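Heads up, one of the protein chains got dropped from this complex, but the rest are sitting where they should.
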Amino acid sequence: MDATIPGTTLFDGDQAKKGYALNKMCFSFNEEANRQAFLADEEAYMRRFGLNEQQAAAIRARNVLQLIEAGGNAYYLAKFAGIFKLDMQDIGAQQTGMTKEAFQAMLNAAAHQ
Amino acid sequence: MDATIPGTTLFDGDQAKKGYALNKMCFSFNEEANRQAFLADEEAYMRRFGLNEQQAAAIRARNVLQLIEAGGNAYYLAKFAGIFKLDMQDIGAQQTGMTKEAFQAMLNAAAHQ
Amino acid sequence: MAKIIGGVGTSHIPAIGGAIHKGLQNEPYWKPFFGGFPPIHDWLATARPDVVVMFYNDHGLNFFLDKMPTFAVGAAAQYVSADEGWGIPTQPPVQGCPDLSWQLINTLVEREFDIVSCQEMLIDHACTLPLKLLWPQSGDDWPVRIVPVCINTVQFPLPKASRVYALGKAVGEAVAAWGSDQRVLMVASGGLSHQLDGTRAGHINKGFDLQFMDSLLTNPEWATQFSIHELVEKTGTQGIELLMWLAMRGSLTAAGPSVRKVHSNYHIPISNTATAVMALEV
Partner (left out) sequence: MAKIIGGVGTSHIPAIGGAIHKGLQNEPYWKPFFGGFPPIHDWLATARPDVVVMFYNDHGLNFFLDKMPTFAVGAAAQYVSADEGWGIPTQPPVQGCPDLSWQLINTLVEREFDIVSCQEMLIDHACTLPLKLLWPQSGDDWPVRIVPVCINTVQFPLPKASRVYALGKAVGEAVAAWGSDQRVLMVASGGLSHQLDGTRAGHINKGFDLQFMDSLLTNPEWATQFSIHELVEKTGTQGIELLMWLAMRGSLTAAGPSVRKVHSNYHIPISNTATAVMALEV
């Protein structure tokens, strides 16, 4: 429909349909008991929410771009990242293929745009 | 604000504020386990939802007009009435102070308005 | 483009579910109600809808006062009919039509309707009974998929009649613009006049109901002249479910300026309600 924005996936109806189970699992991580249950048995926890293989593989890989590709929504995925104490610069670096230092430098440089 | 309609309580913000705990309890009766828990220990179940004394008394009395006065909403109260297998003519009769037969006759007569 | 074939409005009294379950359709109490449907069954057999847009009001099953929408649009792949607490039988799950759901959601937000989208949704008797009434032979496989559109009648302020009519118009336009060869039936589930609560319980207003049904043919915006307060005064606290009929009628405007009545029936009372069914062809 819309012209795409480079490097950007809008979380629209198509993504929402694709990612429902994945996002529902991530939403559950608002509760500590659920985070612990996930850490105790990741595979069982994913099965409970009915993740498909693409989603399960992206979770296992802790790969944000793959998670987005599998329908993940940034707001819910942040709760998954939080389990591993990843900060937003870790996540930015992973997605852009930069080192964390290079990503931080890019952010700093934006002040001089 | 609005001119009142005789014999009618609109479930507006004032009612919604007043009745929140009562309606939340009634909403829980969508589930069989909750209906059973209520029947097993009515007082404990009401305490769990934080009903005030006016609401608890109306529940004990199974009195629909008192339940409305205490902030109850017709859609949620219906689930409370359902526990006791009261049908809508029982409830109509109780509220209008008629016998069930007289209430039914009034409904039938509406066909000849 | 998708084709709107017409609309049906029908009552949805919970007791209907029990009567169907017990096979009481031909009993003297029930026959004047169920007798309204066979001509509509015949029409549907010819019109062959694939998808139903179901304008209905939730009765405290899917929505509570913690998150009470004005308008909600279902976007699930399947809708589960759940226990409502009164012992009426549940129905088999109904398949959704996510493509049409998102067509509606995208169009409605573009048109400045501030809807709630629901990718998971429990459906109550108001959503399932019209299906059971329109397709009584269906077993576990419903012959149609659905997109539920839920309109708040639980908590005031309710949306104005004119707003609900406008919602219906926008829904109809979204369906008409849907890139699909599916045939779509608009269903309104609710009413007509009745009041369950208060010392006015049992209120029925035959004169208004008949005028309202007639207006859907002759002057579809007629009821939008009334405030919600006036409509409740005339039709009862639950009679306000006629808003569903207004939305359905609004949606048919996308298919043409006028409608033809296939069949209608009006009967007092079932339970505490003035019941009605009406099928409109575009």
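Note that the chains take the letters A, B and C in the order they are written out, and that residue 1 is the start of every chain.
Convention: a residue touches a chain if its C-beta (ideal position, glycine included) is under 8 Å from a C-beta of that chain, and two chains touch if they have at least 3 such contacts.
Predicted, not measured: the structure shown is a model, and the values here were computed from it.
Taking the complete complex into account, the chain left out of view touches A, B, C. Of the candidate positions C:G87, C:P157 or C:G256, contact with the hidden chain is made by C:P157.
One of C:S11, C:S101, C:S117 or C:T275 touches the chain omitted from the figure, and that residue is C:S117.
Interface note: of C:I4, C:V51 or C:L65, the residue touching the hidden chain in the full complex is C:L65. Mapped onto chain B, contacts with the missing chain fall at residues 12-14, 16-17, 20.
Although one chain is not displayed, its contacts with chain A can still be listed: residues 2-3, 5-13, 16, 20, 23-24, 26-27, 29-32, 35, 64-65, 68, 73-79, 81-83, 85, 87-89, 91-92, 95-97, 103, 106-108, 110-111, 113.
Against the chain not shown here, chain C presents residues 63, 65-72, 105-106, 109-110, 112-121, 155, 157-160, 163.
The criterion applied here is as follows: only the chains that are shown with their structure count from here on.
Chain geometry summary: the mean Cα position of chain A and that of chain C are 39 Å apart. The set of chain C residues that touch two or more partner chains is empty.
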